[in-house]
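Here it is, the structure in full.
One protein chain omitted, others in place.
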Amino acid sequence: MTAPAETPPITARVEEKFPGAVTASHQQFGDETITVAKDQYLAVMTLLRNDPTLKFNLMVDLSAVDFLGQSPRFQVVVHLKSLSLGHRLRVKVGVGEDGPEACTLPTISKLWVAADWYERECFDMYGIRFQGHPNLKRLLLYESFVGHPLRKDYDIHLQQPRVELRPVRERYDYQNRNLTDPSETERRPL
Amino acid sequence: MDMILDILTIPLVQAVIKILVFVLGFVMAVGTVLTLMERKWMSAVQDRIGPNRANIGKFTGHGALHIAADGVKSLLKEDTVPAGADRFLYLIAPLFSYFPAILVWAVIPFAGPIGSVTFQITDINTGLVFIFAVTSLGVYGAVLGGYASNNKYALLGAIRTSSQMLSYEVFLGLSLIGIFMVYGTVQVSKIVELQNTYWFDGLIPKWGIFTQPLAFFLFFTGMLAEAKRQPFDQPEGESEIIAGYYLEYSGARFSAYMLAEYVSIVAVSAITVTLFFGGYQIPWLFPDGFHLLGYSLALPPVVVALLQAGSFITKTLIFCWLIIIIRWTLPRFRFDQTMDLGWKKMLPLSMANLVVTALVLLLTA
Amino acid sequence: MKRSNLPLEFGAEPMDIEIGPSHPAMHGITRLSTRLDGEVVTAVEVEIGYLHRGFEKECENSTYVQVIPYTDRLNYVSPILNNIGYSLAVEKLFGLDVPKRAQYARVILGELSRISDHLTCNGAMGMEVGAMTVFLWYVKAREYLWELTEEVTGARLTHNWTRFGGNANDLPDTFFDMLEERLKKVEAVLEEGVKMLFKNKIFLDRVKDVGVLSRERAIEYGFTGPMLRATGEPYDLRRAEPYLVYNELDFEIPVGTVGDSYDRFLVRHEEMLQSISIIRQAVAKIPKGGHYQHDRRAWLPDKTEVYGSIEGLIDHFKVIMEGSTPPKGEVYQAIEGGNGELGFYLVSDGTGKPYKCRVRPPCFNFVSALPEMLIGHYVGDIVPIYGSINMIGGELER
Partner (left out) sequence: MQTAKKPSVKTVQRQGGFLIDLYLPAIIGGLRITLRHFFRNVITQSDVVTISYPEQKRRISPRWRGRHRLTVREDGFIKCVACYMCETVCPAKCIHIEAGEMPDKSVEKYPVVFDIDELRCVFCGLCVEACPKDAIRMDTGIYSMASTERVTFDYTRNMLMDAHAKTDKTKFPSTPLPLTQEEALPQSTAKLAG
């Protein structure tokens, strides 16, 4: 992972706009990668999306890697692609689990709608909370699931307790239901 | 011997015998066989072999035993009633969809009369109106079944059925007014008889299809919708609302719905044949034999009646087959498109047909 | 056709209806909680995860080569494309060169897979609107192709065919003997499909102007593949970021204009024809040579070496006991899967097991955009639109 002699244009552009935001960068296997500071993350992403020389309009993927034992523990990895300019970028941002802002990161679902579900999945699997996310709840797993399975300290053989059987209302009397009772007419918010 | 003949002349006895022969012997039998034939024919269309597994020992009869297997299975299955269902309506609803399809047969003639013996259960003079009255009753079976099931899909199916059947009846009736006008009667046996008259010196029979070609297309389309067959099968569209109004049914009641569907296919075919394809008539066959272009072949009345019955049955079966093949050819409409087609295209067309028919009759009278 | 934000007619109560998880027309198992005003959908909530099998966790606890059988089960209608994508990612990590013949073989089988994927999707779209016959004909055509891949890989669906540095085995002569005949049969079936559906107003009415998503919104949602191309954006990874030998082959990228179900259908149809032409070109151009280039870090040496020499045997033992050991680093490799950009993001810590193996599932984005596509349409449109996005449970939920 030797630093390239020449700074590639995208990294240079980000550094030009936000000096000090890029904490590391590499171009391993031709994939241009920058690691950005957590507090500058949202600003850098906004730049990447809107800057006319960058124009990353397609958010390809958002995921996280758990480096258990390192600090910061998690690294959220976002892959971006510009359809008009044809370049790609990998943005990494470290997310620690200490301090008041443990396991949190600002959401980018306001920038790319696609990030909505990816962040939900990331929350589901790694427990990283995306601040400002409109609907941050579990996506692939069920609500009563304990823990976050893709964390490295989650044992692969761990078994979850069975979901308890929920009672079914037997023979619900539709003809004589009481429409003034809120529990009868209340609807689940969609 | 005389006593038996005497008993046979009692109208009630005659009617009972006809009902047994026509309804049980023909309609039910064909309806039941169609349940299998639909699967066989569709598999032929789709390059498959089709059902052939039901067997007694080594004998499978190329799948014929599936009819028996289905019957036995549906009778032995538990007849479930869903929680919250309107029990009484739920249990009787299948009958409502079953009877109308059978009642139609009261006025369908199978063959021309021999002397005083008619091959029609009853020849009421408002036959066509009776057919309408009865087919529109079919909506109750679906609506009651869907409503009573306490299931949202079933309810959607029921609502779709009711609006579809009510809408399509409108132009169905209008398209038939042309037939009334051409033949000047609503009595089914008269209409069939009149279809044995000819244009061009006994050359082309005055079948409904020739006198009212547009009405035939309108009527056939409407009848497909009445029978809830593709492309008008949204009431039970399996990809949207699963099975629609009979979603919750199981066992014998489910098979009653299924059988009703097939019996109504036979009924639709029979009505179409009766009104537009000369009913039991064979071209150039008169009660005393064939007559064409001066040549003639005399036949005894019994043979004529047999030929006529055979012709009626053949035509009906061809239409049953056609309806089934159409199902496996076409996609289905969306519900609003069905309504659009009915109200915005078919209804104006049937009215236009009416006007044209009236004008032609006026000018040629 | 879209009726959104209309007031409820006649002050009727809206009806909440659950479509799925077990619904006969659901392609996988997905739950759509919908709210209806009469027959019009006013709100949709999509719930997925019924087929989640912990693919990534499983990968982190397997050696690199053990992941290949898992990838078969991602997009299970075009498994070879997943094999190829994963192998390319690992090869990028190793810096391996794949022999030309193996690359051509991958293109041929990959395109066969793509045809089978699109056949399934288009057939299912037909079935969704009631044209069951077309679906079964398309499935018949898919079967012809699966028999071809079976001839090469030894399995109809769970191929496990690619390896790091080549393929598990070469294309046999019988494959080339069967290929042209099978392609002709598939073309005939497609032609029948055209006659049955393409000019049929009933079908056109069902797919035209439903499920529309504009080009901008589609990019916003991260659409790729046929779904994006249907909106008019000619983004195809085979051309945008060429891999394998696609640069040596000619093909056109079909794009749509409106971005509705109908455009998706047409784009997929055209892509099948293009794939057939790609296969023909690749068969004409395929060079002689080996199907596998051995690298001692990556995967097994040739069997003759294993049987014949102690070095070969040691390599063999080592790569199996320790797993393939790529250098440390991270890599993202995307290929044009059946549904769009199928990306593999691998993080290697230098051991025999991937530290992180992330799949970027193309249909994930499509399903997340489902509410926007559905709202304002009729109940009867839900399933056809859902069919047009070609949601594959194994890929979506991994």
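Letters A, B and C mark the chains in the order given here, with residues in each chain numbered from 1 onward.
In this text, contacts are C-beta pairs under 8 Å (C-beta built on N, C-alpha and C of every residue); 3 or more make two chains touch, one makes a residue touch a chain.
Computed from a predicted structure; not experimentally measured.
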*Contact set of the excluded chain (shown chains only)*: B, C
*Taking the entire complex into account, which one of C:Met15, C:Ile29, C:Ala43 or C:Ala240 touches the absent chain?*
C:Ala240
*Of C:Thr153, C:Ser275, C:Ser348 or C:Asn365, which sits in contact with the chain we cannot see?*
C:Thr153
*Decide which residue listed in B:Gln14, B:Gln46 or B:Thr126 touches the omitted chain of the complex.*
B:Gln46
*Sort through C:Leu145, C:Leu183 or C:Met196 and give me the one touching the missing partner chain.*
C:Met196
*Write the list of subunit C residues that the hidden chain touches.*
62-63, 65-70, 72, 133, 140, 143, 147, 150-155, 158, 160, 168-169, 172, 192, 195-196, 198-202, 204, 208, 234, 236, 239-243, 247, 250-258, 262-263, 266-267, 269-270, 300, 303, 306-307, 313, 316-317, 320-321
*State which residues belonging to subunit B touch the missing partner chain.*
41, 43-49, 52, 325-326, 328-330
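One rule holds in what follows: only the chains that are shown with their structure count from here on.
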*Considering only mean CA positions as chain centres, point out the chain farthest from subunit B.*
A
*Select, from A-C and B-C, the pair of chains that is joined by more C-beta pairs in contact.*
A-C
_Nearest whole angstrom, what separates the Cα centre of subunit A from the Cα centre of subunit B?_
60
_From the mean C-alpha coordinate of subunit A to that of subunit C, what's the distance rounded to whole Å?_
24
*For subunit B, which residues are shared contacts with two or more other chains?*
none
*Over in the complex, which subunit C residues touch subunit A? Could you list them?*
14, 16, 33, 35, 43-45, 48-49, 52, 54, 56-58, 60-61, 92-93, 95, 217, 219-222, 224, 233, 235, 240-241, 328-332, 334, 341, 343, 345, 347, 355-356, 358, 360, 364-365, 367-369, 397-398
_Residue numbers on subunit B that touch subunit C, as the complex places them_ = 42, 45-48, 152-153, 156, 230-231, 233-234, 237-242, 328-337
*Could you please specify the touching residues of subunit A with respect to subunit C in the complex?*
1, 28-29, 31, 33, 57-61, 63, 65-66, 77, 79, 83, 86, 88, 90, 112-114, 116-118, 121, 125, 138-142, 149-150, 152, 154, 156, 187-188, 190
